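A single protein chain has been omitted; all remaining protein chains appear in their positions.
Let's look at subunit A:
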Amino acid sequence: MSFPESTSIVVENVSKEFTLRYQRTFKQVTVAKMRGEATKSRFKALDDVSFTVEQGESIGLMGLNGSGKSTLLTLINGVMRPDGGRVLTRGRIAGLIATGAGFHPQLTGRENIYLNAAVCGMTEKETDAKFDEIVDFASIGKHLDSQVGNYSSGMYARLGFAVAVNVDCDIFLADEALAVGDKPFKRKCLDKMQEIRDSGRTIFYVSHAAGSVRKMCDRVLVLENGRLGFDGPVDEGIHYVKYDSDDEDNDDDELGADV
């Protein structure tokens, strides 16, 4: 099956099963086997999920806790492979799912920026070009050349976030990550996300906050126990997950609800 040039993400009959292990040590397994108890069971995190996303769409992925949102995101990100079906993507993927992954506490902020950017797939040249923007966004100032281990947790998170949003990507994934930082920083993040959206990149935004989904997205997918329950316009989607009773006061509250 072929897809047009404008297709950004294809998810086709994707299933992902996890094995739950009850016993892990030799002793536990032996005892369980003798008693005839199950030593493991399987659980379907995603069950036959299909959809396609066009380049430039911004998708809000909603659903209750444990409905498979993060699993779907790791499949699209390429960390895991589906057990059934296939996932195809076009272009480079970055996002707020690995903020600060690979930070080494004993290295300086500067060194960590390069490392983290490389982990996100950036080359040295690209990082050089983006470096000032990243530092500026993180606004860690004079701490840039001190060890990341000495950073406050907010600074640490901001640095990871700054690298992630400045990666030159075609698909941007965000997993409930706006919960970091103080109010001005959250404000800045939302602006940046909107800028990313307006630049025509595909956005995949996981959130429980009806307000920010309404603001950011033009299509909503709802997962229910690993199945795709809804795929369509934003307002209907929010109504479908019954989050529309949420108040939309202001951005800060919306973002706060992201936690």
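FYI, contacts are C-beta pairs under 8 Å (C-beta built on N, C-alpha and C of every residue); 3 or more make two chains touch, one makes a residue touch a chain; residues count from 1.
We take it that contacts and distances are computed from a predicted model.
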Determine which name in "RNA polymerase sigma24 factor", "Transport permease protein", "Cytochrome c oxidase subunit I" or "Nitrite/sulfite reductase" the UniProt entry assigns to the undisplayed chain of the complex. "Transport permease protein"
May I ask which residue of A:66, A:141, A:154 or A:200 touches the chain that does not appear here? A:200
Listed in rising order, the subunit A residues that touch the chain left out are 3, 5-8, 10, 18-19, 54-56, 74-81, 86-93, 97-98, 101-102, 104, 106-107, 111, 114-115, 118-126, 130, 133, 137, 147, 166, 168, 170, 188, 191-192, 195, 197-201
